[in-house]
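Missing here is one protein chain; the remaining ones are kept as they sit in the complex.
Take a look at subunit A:
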Amino acid sequence: MKIHIDEDKCTGHGVCEAIREDVFEVGDDGVAHLITEELTEDMREDLQDACDQCPTQALRLEG
């Protein structure tokens, strides 16, 4: 399972960070970054939520 962040679309709303602060963090560049590589199956629902709720449709869950 992987998350792809489209940095051209992301504007750092932080919706993903609000859903999973242990996975996402908006950086000083104003764009969301992954702060862990370890995405586990029990996170899937939250990660899908983060993708669905992203205001700029910048997140994609793969795998």
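Just so it is clear, a residue touches a chain if its C-beta (ideal position, glycine included) is under 8 Å from a C-beta of that chain, and two chains touch if they have at least 3 such contacts; residues count from 1.
One rule holds in what follows: contacts and distances are computed from a predicted model.
Undergrad: Going by UniProt, what is the name of the one chain that was not included in the view, given "Phosphate transport system permease protein", "ABC transporter ATP-binding protein", "Cytochrome P450" or "Rod shape-determining protein MreD"?
TA: "Cytochrome P450"
Undergrad: Counting contacts across the full complex, list the positions on subunit A that touch the omitted chain.
TA: 8-15, 17-18, 21, 25-31, 53, 55-56
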